[in-house]
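Structure first, commentary second.
The complex appears here without one of its protein chains, the remainder shown in place.
Letters A and B mark the chains in the order given here, with residues in each chain numbered from 1 onward.
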Amino acid sequence: MSGTPVTETTLERVEQSEHLGRWSGKSIPRKEDRRLLQGQGTFTDDGGHIHMGYAQFVRSPYAHARILSVDTARAEALDGVYATLTGAEVKELTAPFFQIAPEPGGKIAEYCLAVDKVRYQGDAVAVVLADSRETARDAAELVEVEYEPLPVVVDSIAAAAPDAPILHDEVGSNVVWHGVYDYGDVEWALQEADHVVKIDRLHFHRFSSTPLECNAAVVNWDPGTGIVEIFSNNQMPMFASLVIGPALGIPSNSLLFRSQDIGGAFGIKIGSYPQITALALLSRKAGRAAKWTEYRTDHMQSAGQGNERTFRNIEVPVMSDGTILGFKVEAFDDAGAYLHYEPLGAVIWSQVVPGCYKLKHIQVDFTETVSNKCPTIPNRGYSRLQHLWMIERVIDIVAHELGFDPVALRKTNYVQPEDYPYRTPNGCVYDSGDLPRALDMALAAIDYPSWRQRQQELGTGSGKRIGIGIGTTLDSGTNNFGQARIINPDLPFSGNGEAAYVKLDLYGEVNVNLGTTPQGQSHETTAAQVVADILGMSPDAVSVSVGFDARHNTYVAFSGTYASQFAVTGLGAAMGAAEKLRAEIIKVAAYALGAEEEEIELNDGSAYVRGDEERAIPFIGIANLVYSNVAALAPEIADSVSLNCRHVYRPPFEIPDTETKTGNLTLTYASQTHACVLELDEDTGAVEILDYAVADDCGRVINPSIVTGQVHGATAHGIGAALWETFEYDEDGQLQQSSFYDYHAVTALDVPHIKTSHLESPSPFTPNGAKGMGEGGGAPLHAICSALQDALGEGAPVVAESHNHWERIYRLLHPESGALRGVEVRSR
Amino acid sequence: MLLESVEYVRPESVDEALRALGAVDGAAVLAGGQSLLNVLKNRVASVEVLVDISRLPELGTIERGADGSLAVGACVTYDELDRSADVRQGHMVLADVAGHIEDQQIRNRGTIGGNCCLGDPTNNLPPLLIALGATMNIQSASGIRQVAAEEFFFAFFSTAVQQGEILRSITIPAIAPGAGVGYQSLAVAADSKAIVRASAYVRANGTIEDSRVVLSVVGPRPIRHTGMEGRLRGAAATAEAVAAASEAIGDDIEPASDAHGSADYRRRMARVVARRAVDEAIARGASR
Partner (left out) sequence: MSDSGTAHAVEVTINGERYERTVLARQLLVHLLRDTLGLRGTHIGCDTGNCGACTIICDGKLIKSCMMLAVQADGAEIETVEGLAADGELTTLQKAFNEHHGLQCGYCTPGILMSATYLLRHNPNPAEAEIRRAIRGNLCRCTGYVHIVESIRAAAASAAEEAAR
């Protein structure tokens, strides 16, 4: 039994900008498109440096081995090779990477190349730099590495066992974090319940969003200035700087990150900081820039994969009227061989402790281990989708076992529209929403009653089955980084923020810089929309700098693009900066026009006196007064305006309580409700998607077309993961899917037409009523598993895996006689 | 994703190609390259000299004989098979199968010869060619020899084509009156990699008179399942009889286990696709 939170978090409704409306809310076509449609985007491999070299990493074929020797002589002798770098050198030159985990996990000594041991197939042991891609590739094969293979562990629960092979000797165990999250009184609830549904095991698999563009970087350690220039597609450059700086022993302002166009990232491109560190050393050693363009095979093996989580011994107390009191579960998260951003996954899920439901009594015993697999990275939906999937499976299985209608059971237990803002058992606040209506919309879009009828008419014996599934999910956005302290109380992290800069340039042009690293989320367009609204002009006249550049000095520690937050943090910052600029323009205009500030309006690039439009001054005139004609401006005004306005949007967070593991961990909660219809072939287990609908609620929508596009993309990723996309390792730690030949990324023939509808429950806590969205929350996984369970019918085994390829579905349809179903009900 | 250093030559006739192939042990044929280039990019195998035959006109023709047979040049692409009026007239199943190999880009370059000669057990055309009773025409310096399709495929990279030889063309007999050919795959996804395949030729007249039942992705090479063929002979051309005959497929086949399916699953699915291929062959034969 846990106590109530020590601090009560108060969240005030935020005053929302009165200026949004002319452009915000419209599906204006994108500014990004002109260059991208003509092949004029600048992606990282398009960039370079004079006299640069091309880098190729040498990677371990073994999942676990001692490195006995690394000999680069033959590689260096190859004509055209500039330099090589090995783990032994790196150990001398750098400090191990900063670790988020508390001890003993925090004792992991990870360097940018493997030192002494390799711990997963694909672990980099050396890197070569050469005059061409081909030479680098050939030279990498000439690096001779002697390995002594060690026993391999590829399962999280096995890794936690006392006799497991240990990956990091300095830690002495494979358990890098353990904690119990305890809210309400689950033991009481289990006693009190009319039924307890016990589910043996649910398993959420490894997969990745596999962005079409792989990681890449051009790194130049300038010998003259000592500055390390990094042109890359890393999506969280400030986090990377925080980690790389101390490793290289250089100040953070010696790392200058820049990115331009990025070909998708989905969280995977958070993880390139080790390679960038190695490239920096290589560049310094070789005296020239180092360019690295990751091959797809390397990407699959080593860029990063999503969290794999095993849930076991799940107990669910349920009342006869369908009220679900909560649940108790053991969770094992597999972080892979190194902790890149982990073990934050062990707390991030708690942004959505009860899922979409009013569950009050919840206990999660959470263990995170390392294993001889690719390191985990925050793949789209990071840590929440695993937890939300588990909860949706629970709802679904409870409905099946106890005979509740799946729609009614959800509506009984949903957080209701009148409950918002809703405080969850661990102190998070769900800002707004209307889940029952969203469910109705999704079901209406597929004409649910009609499919139920067809399902009945189909009956048995045709060789086909129809399954109808529901998946409700949350996309929590704008993190409070203070939740890291729940993992490790010594971490000096909390809150969040994003920076933006809006200015009038010399001739009055409006320019916006952002601290974000967009990878397709249309930041240039949506930022232009809100700035255009605030400054009273067309978005076409608002110029937004492409990509991220540290030289713009528009960043904070959390800058980047990840975690479903741009509409709140990025646009919040842009709006704040635009409001500041608006105020300055009005101040100068009032002076120039001899009017009161309250009388000034802005329209179409001009400031004028309301009711007397002849009295006007264009922005070029405002700029002139401040820049080149400043003696013509009153001194007190000249001293107080610059037309260069920077704003950091800071969401109102407090530091969570690490004792009780409570606090307000995320600012906004978008929701998606998915309904799908599957047809199963009984003879083979193969599945076809017959109908698919999504109802999306991300609060106030700035650009509907862009939001819909994000919903489609997240849906496609989820469908892919549910039926086709998986990373599996054999018992020797060999990855079975290291190319698109084996890893079936979904095509236009696999993803069905997605019917999308929207509702808008504005967030009271954001400056524009919008909620972050984009990750999606993995609802296709929930909905497809639900549809499979529906097709399997009564008495079938539970759908316990998040990934269901044809054979697995076949086995569910045709279980061995006497096989366990994986679920048991104990009733009063 | 980058090839090792390699030499390249483009002969201007089949004879020149044979000389180039015979000159060096490490010489290999390059046609469409849709399989071979992957092998070379991923450095799974290496080749010293690539002999590019993709532009040789004598290898790119499709001819329909007066008897309804087809002579297909080894460098005919999947797309050409899909769109050829000659193919569609009497061998629609070949156009259908070729037209669903992966995607348009691959179909524009991939060749029937390459699909056969690389010996990848998951390839689409070999089981169909065996079911069709095709003959492979192999040319060497000493002339052209014939090998029945069912004796052509050995294993990955290994076929009846020897060093210094080239597959010149494939002869496909007309499908006899009253006969039909079926083709069924269980694939990972639409137009994608096969988990298991079956192709069947059946001549029936209420009763099954003759058949060829071919399974692939059940071992290193496509095989005729003579056990099932035996049960089909003289059986009624009905779904029930075909299903019963498919029970002959059992432990006699030893498919591989991999991420897409276990050996046991492939064995069970081989029965399913074989049954469906035979049903399809019967249906197509009945409608001719």
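By our rule, a contact is a pair of C-beta atoms (placed from the backbone, for glycine too) under 8 Å apart; a residue touches a chain by one contact, two chains touch by 3 or more.
The shown structure was predicted, so the numbers you read here are calculated from the model rather than taken from an experiment.
The missing chain, though absent from the display, is touched by one residue of A:S522, A:Q672 or A:S786; that residue is A:S522. Think of the hidden chain as still there; on chain A it touches residues 27, 29-30, 32-43, 45-46, 133-134, 209-214, 261-264, 266, 293, 295-297, 519-522, 705-706, 708-710, 712-717, 739-741, 745, 747-749, 751, 753-754, 756.
Residues of chain B that touch the chain left out of the display are 1-12, 16, 20, 30, 33-34, 37-38, 41-42, 49-50, 52, 54, 79, 102-106, 108-109, 190-191.
By our rule, only the chains that are shown with their structure count from here on.
For the pair chain A and chain B, the distance between C-alpha centroids works out to 44 Å. By the touch rule above, chain B contacts chain A in their complex via residues 1-2, 4-5, 38, 42-43, 103, 186, 188-193, 195, 258-262, 265, 268-269, 272. Against chain B, the residues of chain A that register as touching in their complex are 133-134, 137-138, 141, 295-297, 683-684, 686, 724, 726, 728, 736-737, 739, 741-742, 744, 746-747, 749-750, 805-807, 810.
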